[in-house]
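One chain of protein is taken out of this complex; the other chains stay put.
Let's look at subunit A:
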Amino acid sequence: MMDLNLDAPHSMGTTIIGVTYNGGVVLGADSRTSTGMYVANRASDKTTQLTDNVYVCRSGSAADSQVVSDYVRYFLHQHTIQLGQPATVKVSANLIRMLAYNNKNMLQTGLIVGGWDKYEGGKIYGIPLGGTVVEQPFAIGGSGSSYLYGFFDQAWKENMTKEEAEQLVVKAVSLAIARDGASGGVVRTVIINSEGVTRNFYPGDKLQLWHEELEPQNSLLDILNAAGPEPMAI
């Protein structure tokens, strides 16, 4: 009997992506949260709002990433009130980095901060384990990201349009879902630009099928009652 280990801490296996385009950023994530081998939440939302114009993608331990983003949201709220104008993406990333670095022994979470502000435009900052902060034109994270390094080297280009960037993100997350057991569910994207924030949702069974993937079956009864495969004609 497979040991499901339901007492394991909640972790998000995850694939998270952040991509800049000409005019803003697109963030994307899958939606699987696992406890050991059991999927605790198949429709979780890993893209969390920090301010009106800054979002963060969470990966790693669910509890740690939720607490970090809650604290940073609180700090940014106060900062916005004191500053009198929206917080910049750089400040948000820096606050997350402060918490991640100073508590590096206790936390196990990798984050991607993305947003738009009027000074720098669309920016993506990656904050992996350990608490380093790196400003990048695109960032990938989570267990599913291992399968995407080569894909992004080939597919990413500068100055994409909004539609191109979102299609790239959806394609990348669905490729990672196909190969990574700890990623799955639906694809959620967040587009942030000068006009505001748009959230999109792509259900799992509507994603493109890749090499050797089968059509999703809604019921085992359909499989049993379906006709068998046709014999090959020689």
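Assume a contact is a pair of C-beta atoms (placed from the backbone, for glycine too) under 8 Å apart; a residue touches a chain by one contact, two chains touch by 3 or more; residues count from 1.
Here is the rule we go by: contacts and distances are computed from a predicted model.
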Key: Missing subunit (named according to UniProt) among the choices "Fructose-bisphosphate aldolase", "Cytochrome c oxidase subunit 3", "proteasome endopeptidase complex" or "Ubiquitin-like-conjugating enzyme ATG10"   = "proteasome endopeptidase complex"
Message = Tell me which of A:Ala63, A:Leu129 or A:Val197 is the one touching the absent chain.
response = A:Ala63
Note = Where subunit A meets the chain that is not shown, the residues are 4, 6-7, 9-10, 33, 35, 38, 40-41, 43-44, 61-63, 66-67, 71, 75, 78-79, 98-99, 102-103, 106
